[in-house]
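Complex shown without one protein chain; remaining protein chains in place.
On to chain A.
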């Protein structure tokens, strides 16, 4: 049988759509419909050829049912899963005409109209239905009350698409939408699925609506949703689980039952392996359920979630969307629990995820980075694989990724991994990582700056002298000084920690602080006196403490800074202020360390410095601290007092 439709060139077919002869037009329309259904490539082609407005015209010109049905179906198909198609439909002004077909006396036209609209309302590009307007709300409810199944499904679709704000949720709830949707739950399988989907939109993040829903028919509706998580249809199971998760998120006391949470994890993990839409969307729901909940992470253990997901990953050939979802779910599972991370590593999960760093999908790359970041929260002796070239090099390559989100995620992962390097950080230098990090630390995008400086900070952590020097060669003193004074508070804090790591342990490295007219030390001084965030003060004081652990010159410089003369114009009792800061034990400890290092008895000028410290009334302040509620503070206070009192007087 010759494939006549395939022989016809698309341009000819489009011409046929504008033919004067109605018979030719109808044939062209039918052919077009049959060519595009299921065929994304053809849809795009015909959209580009301008077919959509021509079909919309046939809708508008009050044609007979036969033509209407074909035109409606064709438009619906253009709108199926194709952004360009939906755009073209909206632009052609067809939507109001499509809505009017729902009132057509011919049942076939109504059915076609409902189907197409339902399809079009799956797309985010479709303009929102104005739920808050009375007329529109009434119309929506008339659809919900329809005898025609597809029309009721359309109403549910519209709700799912357009119900976003609390106001809209309230308005729908107030008009009795929950009852209607509950009715649909008892309908056909398609109605039930549509209802579950739209209910999730109505209850989302809205405690009031959730409690109304839970109370519906004395909890019977909720029970039936619970029952639907065990339905034969995978899609129904997924939608029921998603609804329960949404209820639980809006109102945590709702999903209290541990057993039911474990059930949900188990059901969703099984759904991941289902072919088709249910399997594609299950990982996302699983990620939502686990998100930030240590309890659920533990439950997931008991149903072997990590093993099952890893096993599924190993099978390969998974599409991008579910793949990203699975990686996210694994990342969530490993976010807090060491056991899960250990399990994941033992199942050879790391090499798999490393491969995904090169995946063509942005979503997958991001998810892979987040996964690695969470795994690298692991304690050192489990993370041998993390410092391997196969992970580090692809991650560093992602610093150059076209997508900023990927860059941020890669930086986050690298930052964590860098902590795990004990020696041989050379690999980071060799593949240009340090250069990249320094470049990103001056990016216009604050998120990139924050993460880049955080990574540099970790790179500097316990690095050997040569490594530190190499980093400073790239970074330069002036850049570090300006980072310390960056507009972003987090950047300031990370930069100070970077500096703290730099000057820790190597006397020579302390000299960077005073080089170039004391650019860095001046910046630190400004921060310690002016910073509003206590975190920044803490790091600033630690920097000074570390400098005070250096030689005589260094100690004297710190004294000069911390005990300013009146003409220096700075608050003279800053140390006492920090010592007495009741909100932050960490600040008190940091300040005590500073004093301990300054008054260290083994150095030549110790006696003199101690006298000056005592003279500033510091001893009185510390005396009280030996009874500090925080153990760490108590211990350091005693240590400081011992030193300050040891030189007699």
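Definition applied: a contact is a pair of C-beta atoms (placed from the backbone, for glycine too) under 8 Å apart; a residue touches a chain by one contact, two chains touch by 3 or more; residues count from 1.
Definition applied: contacts and distances are computed from a predicted model.
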{"item": "Name of the absent chain as recorded in UniProt (options \"Proteasome subunit beta\", \"CTLH domain-containing protein\", \"Nuclear RNA export factor 3\" or \"Embigin\")", "value": "\"CTLH domain-containing protein\""}
{"item": "Identified contact with the non-displayed chain, of A:37, A:90 or A:611", "value": "A:37"}
{"item": "Listed residues A:58, A:98, A:119 or A:559, member touching the removed chain", "value": "A:119"}
{"item": "Touch with the omitted chain, as defined above, among A:104, A:190 or A:522", "value": "A:190"}
{"item": "Options A:13, A:28, A:67 or A:80, residue touching the unrepresented chain", "value": "A:80"}
{"item": "Interface residues of chain A (partner: the chain not displayed)", "value": "1-3, 5-6, 30, 33-34, 37-42, 73, 76-77, 80-81, 112, 115, 119, 149, 188-191, 232, 275-276, 317, 319"}
